[in-house]
Structure formats: C-alpha cells, structure tokens
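Moving on to chain A:
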Amino acid sequence: MKRLQDVKAKEARDLYYPTMCKVVGARQITDLEKWYELQMPAGQDLGHEPGQFVEVSAFGIGEAPISISSSPSKKGSFELCIRQVGTLTNVLKRYEQGDMIGIRGPFGKGYPIEKLLGKDILIIAGGIGLVPLRSLINYVLDNRKDFGRLIILYGAKSPAELLFKEEIAIWETRDDVELHITVDQPDESWTGNTGVITTLIPGLDLNLNTTIAAITGPPIMYKFVIMSLKSKQLNDDQIYVSLERRMKCGVGKCGHCQINGVYCCQDGPVFNYTDIKPLEEAL
Partner candidate 1 sequence: MECYSLLRADVPALIDHLGKFGEVVAPHRKGDVSYSFESVLDSSQVVLDYNRTLLPLKKLFLPPVEKLMDFSLKNMSFDPVELTTQPRVFFGVHSYEMQSILRLDHSMLSGNAESNYFKRRKNSRFVGISFEPDDFHFSESVGIAIEEMEGFDLFLNEIDDDFQLYVLSDNGRSLIQGFKQIRTVEAELSGKREFKKKIRYHYNRLPRIFQYAYKSKVWADVAEKCVGCGACTLTCPTCFCFDVTDEVSVTAEDGLRQRTWDSCMLSTFAEVAGGENFREKTINRTRHRLYRKFKYITDEEGLPWCVGCGRCTAFCPAGISLPDIVNELIQEDEKAQYHHTVRV
Partner candidate 2 sequence: MSRDLNINVHHLTRVEGHGNIVVNMKEGVLETAHLSIVEPPRFFEAMMKGRSFHEAAIITSRICGICSLGHQLTSLVATEDALGLEISEQTVLLRKLLIHGATLQSNVLHAYFLAAPDFLNAGSVFPLIATHKDVVLRALRMKRLANDIGDIVSGRAVHPITPVPGGFTRIPEKAELLEIKRRLLEEALPDGVETIETMKSLAGAIPQFERETEYISLKHPEEYALYQGDIFSSDSGSVPVHNYLDVTNEFIVEHSTSKHTKYNRSSYFVGALARWNNNSSQMVDEAQAAAEAMGLKPNCHNPYMNTIAQVAEAVHCILDSVRIIDILIEKGLKNEKPNQTPTRYGRGVGSNEVPRGILFHDYTYDNKGNIVKANCIIPTGQNLANIDDDMKKLVPEIMNKSKEEITLDLEMLVRAYDPCISCSVHMLEVDFIE
C-alpha cells in the first residue's frame, strides 16, 4: 500500500492542468469527423506511443479523451481526429488553424512496440477505430523494415464515412501494405467489398506464428472479430484490443473508466486479449 510518507513532495503533481497547444492544421474530413494538427508550446514532441491518448480540453465546455492519430515518428506536431457526437466534440468543430486547444497527456498504455518488432501486423479497424490505429500503421510504415507483413482491414458504414481517404489511396499503391476495405452500405460508385468487417477475415492467409492483431472499433465489433480470429487459430496473446470508456481524469482517479478491477485509462486503452478475457465488463 502506498503511504503518505513514501511520497516525495515533487512526486505529487498538478494532474489537471492542460498544456495549451496551437492548432496548425484543421480540416473537416467527413460529415462528422474533423482532423487537427497540433503543436506543443515550444514545438517539442508530445512523446507518445502508438495507441495512447490525450485529454483534450476547451474551457467552458470540458474535456474528452481523444486518441493520438499520428505516429511518434512524425516530429514537431501531432494529430487528432475527432468525431462530433456531443457537447465538447461539437464545439471543437469550430476550432480552426491558429486556435489554442488544451491537452493533457499522453496517457495510458499503447502498443508494446518491442513485442511487435519483426511480427506481421494485422490491423482491424471499424469506423473511427482507424484513428488510433493510424498511429500504429504509420509507425510501422516509417520503420517498415522492423516489421513483417502489414495487413489492414478497415470497415466503415458507408463510403462517405471512410476516413483519411488520401492516405488510404497511398497505402493502396504500396506493395508492402495489404489493404482490404469494406462498407456496410455501398453507394452507386462503390466497387469494393460490402459487408461487415468480419467477412474479410476468413479469406486471410495468416502466418500463425508471427501475426499480431490489433483491433479497434465500436463496442459490439470486438466479440465477432475475436471469434473470427479464434477460428483462424490465433492465440489470445496475439490479439490486442483498444477499448473506449467514459473518462474524466485520464490518470486513474475518477473511476469512470473502470472495467471490473482495471482502469482503462491506466492499464489500457490498449489491452492484450489475455488480460481482459476474464473481465466480464470488458467486451
């Protein structure tokens, strides 16, 4: 048990003060999502790992946990992509280049890169789940020789909701990326796959020994994707998921993000499947 006398005065910090970051780029990329590029006050790096998040704050409105969407290998600035679903996110929609946004973090555990080195990386992103996974994808692409295959499965409700279209177009042309995209509801122009994301899994040819899967998407997606992966004989410890919970502090105090005994903001949001499998509240 941690005791008062074991805590040194300088260890105790003001956990709730944001750092004001300047918006250096902002673009509405779909009807609901806006992309932002932010710069720290002295232009320093945020110092995050793929999969971590920050608490974004706008005075008068509040805070929300938002994943860092850019790779740590990108220097000088970092990127977010925010879906407008409620109070804060709708106010952030009005923020443009030159505005200041408060940031706390980076928080949480991201992907354990050292365990991923040399592995085939299977990305499975549903909807806005691509936002955090893009950090990992770009990290792999920036350090391409350190990893094996890069397989990306990406599913969206409709073609209009696909995020990062230009980047996807580039991934598509690279022969070291295996990209599979599907939409639930195609429009006339759509020529790709249709159907939920799990339909992409059976056709995959995976190397069982070296594949690591990273899944992020809406809550109901996880169970089905994991089931499909299990039928591909992937082991539990080869699967990583990133979970979303309500969060108020991001530093393991407020209690909102608790999943049974673990804190999503401290122990996650990226979890190895073996660790959360026994937790009833996780998936």
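The candidates were selected such that all candidates are chains of the complex that A comes from, given by their letters.
Keep this in mind: a contact is a pair of C-beta atoms (placed from the backbone, for glycine too) under 8 Å apart; a residue touches a chain by one contact, two chains touch by 3 or more; residues count from 1.
These numbers come from a predicted model, not from an experiment.
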| item | value |
| --- | --- |
| Of 1 or 2, the one touching chain A somewhere in this complex | 1 |
| Residues of chain A touching candidate 1 in the complex | 1-4, 7, 9, 11-18, 20, 59-63, 83, 85-86, 99-100, 102, 218-219, 244-246, 248-249, 251-256, 258-261, 266, 280-281 |
